[in-house]
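Contents: one structure, followed by commentary.
One protein chain omitted, others in place.
Then we have chain A:
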Amino acid sequence: MSAPQRLARAPVGIAVVGTGAFAREHLLALAALPDASVRWVVGHDLVRATALAALVPGARATTDLDDALSDDAVSAVDVVTATPDHARDTIAAGRAGKHVQVEKPAALSLEQLDAMVAATEGSGTTLVVGQTVRFQPAVAALARAAHGGEIGSPRLTHISWYTGHAWPGGWRGWQLDPELSGGHPVHNGTHIVDAAVWLLGDEPVEVFTRGLRTFSPEMESPDSFHIQLRTASGALATLELCYALRRRGELLRRMVLVGTEGTLTHTTSEEDDLHSDAATAPPASVDGALRTQVAHWLDVVRGDAPQIVTTPQVRTALATALAAQRSLRSGRRERVADVPGYAGAPAGAPA
């Protein structure tokens, strides 16, 4: 949808929950959309919430989520808190009749996710999970080609995704604690697992994972890992994620999707690098994804677009990532069906 079209529509009232670095990115992306009206920034630290609210004219800061949820002008809530808080905030927003966008990974367990879906979709609102990668220009183009039948049936994918250390906070960073993040296969693995589920259009049934601690053997969660999986129809995948390239901001990503009638590939190594001693700009194949994602979310809230990321797909990807985390710990092949809550729970075609 174009900017003039967006301008012509009544703005969607939004509350952003969270005051971390990614909440800031969300606010900046929302501030650039003429049909978004951020009314609240909610965080337990009022100083930080106030600072973030100042980024968006008209937004107010609060430490009480109920302030935002009781505002009738708020119809949508953007949950950008740490993963352990996603379920609490999403369920509260859903029960207040709000549409929700929640950052990935949506939850730490299928039980949590199912409760989040019930509180939103079960009550007639929507739940969009922020799988930003799907909105990256190159990934979106690759998926359009695959889903458009240009390579027949996708049967094999090989995704290698390497970047520099991306977590702030040193040893205090919550992302390093598997109890809080779900472990690396869940926390960031959700990106590649979701991509594989989406591109293959099939449900993984078995996974095997190995981890690697590049920087420090004392890390509880390996900075790098790989997952290999088989889907219900027998399709295969190698998924690699490394957060340990030497330079922060560096990105080397390569995607190969092999179908029965052709093969699609994309690699960032073919792109010109914008790089200085101070910073590295995202490659063009990645750039602008968050803004596209939040614009799509507003379209979903209005009922103008079907969800690109559906909750059955999210459930499949989360179950697979949880199985991968189990494999990381056990050192064995794991069945996705053995993830607590998976068997007999809400099913849905992942494609």
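Odds and ends about this structure:
Criterion: a residue touches a chain if its C-beta (ideal position, glycine included) is under 8 Å from a C-beta of that chain, and two chains touch if they have at least 3 such contacts; residues count from 1.
By definition in this document, contacts and distances are computed from a predicted model.
Remark: of the listed names "RNA polymerase sigma-70 factor, ECF subfamily", "Dehydrogenase", "Cobyrinic acid ac-diamide synthase" or "Cation:proton antiporter", the one matching the undisplayed chain in UniProt is "Dehydrogenase". The missing chain, though absent from the display, is touched by one residue of A:Ala237, A:Ile308 or A:Val339; that residue is A:Ala237.
Touch with the chain that is not drawn comes from one residue among A:Ser70, A:Ser123 or A:Thr265, which is A:Thr265. When the omitted chain is restored, the residue from A:Leu229, A:Ala295, A:Val309 or A:Val339 that touches it is A:Leu229. Among A:His44, A:Arg144 or A:Arg210, only A:Arg210 touches the chain that is left out of the view. For chain A, the residues touching the chain absent from view are 152, 155-156, 158, 160, 162, 206, 208, 210, 212, 214, 224, 226, 228-230, 234-238, 240, 242, 244-246, 252, 254, 256, 258-263, 265, 269, 331-333.
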